[in-house]
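I have a structure I would like to understand better, so I am pasting it below and will then ask my questions one at a time.
One protein chain omitted, others in place.
Chain lettering (A, B and C) follows the sequence in which the chains are written, and residue indices restart at 1 in each chain.
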């Protein structure tokens, strides 16, 4: 391995907390999660359950709600059937299907507190179970209210990054660049970027890390897109490295973005990374913004990753 | 173009992230939004929908809720009519209008879970649809609860700025000034101001930016009003510039305010800008506060923009 | 006026944003609000309404809810009476009182969605009004849910300050001191204190401000009480001042406390002030903490203001 791939001569080394020993492959996944699995975690507890309900996909969440509703009613219907349908005032027939349905729909009418009353408790035992069921129903919907609000109000990943990082001539020098836009209608402000470059030391098998100086590390306003630029001058850890070197050293550019979401008064963090396969040499970004026909500036969000040979 | 309009001699250049290339007109609108349009945004998704429901006007929001309620009931009423009104126990007549109304109002009584019971399901199929409708109703109102809370608790623009910036004699010098008050009853504290001055470079068509030094950039308490002052001394980018120069260079004073809302423990950001047309030369602000008849200090919020020839 | 009362020789002058011109009396009230009134505020709007409902006393809030409930039902009852009680299926009598009560209680049963059904709509017009009322009821309770949550989760004033500031011998010098405790069960951490001393300049009628250096301006943990100490050495703005001087100069010690509430992850600010009348000379604080009979440290919160002649 050539000395070029040894980052130890740089002062601003910082492994970000990722540790020197790592498994194969990238440290940070494209979606910003870490390439590590955990075992020995505590069993499902209320907080973990809440965390999963808050972060799971919307369709799956709705399906789960519907399923929970069906299961709860099936359970209570079983109890009512166990007590006996003769404990109810009801207009329905005495066949099994009629009794099953009446028990189930009395349960749904109780759980949702709609309570039409055409099926109603005759005995006190049924009244007691129904009282408990309607309490449970109200608490469940209280919980659902909190979950729905929690799902929407929590911070969301908002930045859309260019698929590739580029290494290309830039203002009489060469530079490593990537670009990102805000995919949401929120106003993001005080946006900060940190880029850490990492190589695998073939001798020790340890990863070495160095923070790359950026042409600009913070912008106050973020109306359109931001192209983050690391100029590759003679002091850069990338000076002299080739595409081949990056692949050999399992290079990775770890990107940390911090911003403030003006709409919800929340600080937002987002991460991504570019490995050697995701770096294009000699490409530059196409412009995303242009003055539209009516004289207004128009930005095409879909062009965030568009590049062309320099 | 005279060299006076070249801001490149100032060190503290910072385009705030607005970019050098811009369309015609102002960079930042009076209400703090950016003068840029975006296209290629993803289709309406749950988050975007939430964002719009949270930020739209109150009257429109209520109208939308009412409309959604009517549409949902119309849809369910159609289903009930499709199943057939003979599947209901109901006191009403058999005319089309009666059947339509009974289907619609059975739906409203189910969706809101009021469930009087004078119209009630006779068949199991209707009971099943009604169970689903009441579940949907409860979830919708859970959502509405979250939306209403989200609308009120999110940070709100609170500062009311003077309509014009003033350039006038100030303490033996000249100064650029603007004034703002808190329009709300909240306590704002740790208020910070940043003012960036920008001119269009006629040669390159690029905008140049420079941060203006302020007499005072932060106040701890904000009980009344704050007049932000940039003294125009010989080191100021505004030194020697005339009204004519500002218009020619499409000058803009971009204002960024940051504050902490004591009532809701939220950091709040607000932006505005003054273009050359919105600067009054030789005017000074009238006092807003005076000792009232009962000996108390009284501030007239409506006078925030009141100025008089100096 | 003696030169002693002129604070202009101190560098760290900072009026905190209170302004130099002020009315008579204190700048900051004991409860931390500012001694200024505002007029010309915009009329009651949804945000202001929300703000008042969130910050008003609990008893008044409940009374308002009850009143709103009664008024809403009275209004809808009037509508039902206007339509005519013959549009209802109801078991009640035909007297005026019976009709009034039936209209009112049909309304309450609709607004709360309890909907027993012993009174139920006969005509479609009544069904339509009732559908609207139950929608309104659900939205109102959605709003009430948000308000109740907003009331509890917003940051609360938590610190209880000693009634008097003390000026007394302290560690071989003299010092200005005050003490405060956390009145709540929350854990407060990273507590910071700022004390600004202000005197009225009799010649100009302006107030002069100077920030007092503190023996300690920040503590990381706040398990018990904190006595904030400004040592009065030869460099202190208080050096040489007497009780008489403080009264003559309408002195005020403005106190700003900032802390982080561990339980709700919120930054909390609190203010208070001590005027000359609220300063005791030659007194020192009594200890608040002692080792209890079982060997545990016990702090008596009620003793926060307890002092004794030094």
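The rule is simple: contacts are C-beta pairs under 8 Å (C-beta built on N, C-alpha and C of every residue); 3 or more make two chains touch, one makes a residue touch a chain.
Given the structure is predicted, the values throughout are model-derived calculations rather than measurements.
Across the entire complex, the residue among A:143, A:202 or A:239 in touch with the chain not shown is A:143. Per the touch definition above, the residue from B:34, B:80, B:116 or B:209 contacting the chain not shown is B:116.
Across C:163, C:245 or C:300, the single residue that touches the chain missing here is C:300.
Although one chain is not drawn, its touching partners on chain C can still be listed: residues 58, 65-66, 69, 73, 91, 97-98, 101, 105, 108-109, 112-118, 141, 144-145, 148-149, 152-153, 156, 183-187, 189, 191, 219-224, 226, 260, 262-265, 289, 291-292, 295-303. Residues 113, 115-117, 145 of chain B touch the missing chain (whole complex, contact as defined above).
For chain A, the residues touching the absent chain in the complete assembly are 14, 16-19, 21-25, 28, 33-42, 46-48, 50-52, 54-55, 89, 109-110, 113-117, 120-122, 124, 127-128, 130-131, 134-135, 137-139, 142-143, 145-146, 149-150, 154-155, 194, 256, 266-269, 271.
Rule of thumb we're sticking to: only the chains that are shown with their structure count from here on.
These two copies of the sequence, chain A and chain B, are related by a rotation of 90 degrees on CA atoms, to the nearest 5. Mean C-alpha positions place chain A and chain B at a centre distance of 27 Å.
In this assembly, the C-alpha centroid of chain A lies 38 Å from the C-alpha centroid of chain C. Counting partner chains per residue, chain A shows two or more touched chains at residues 113, 115-117, 145.
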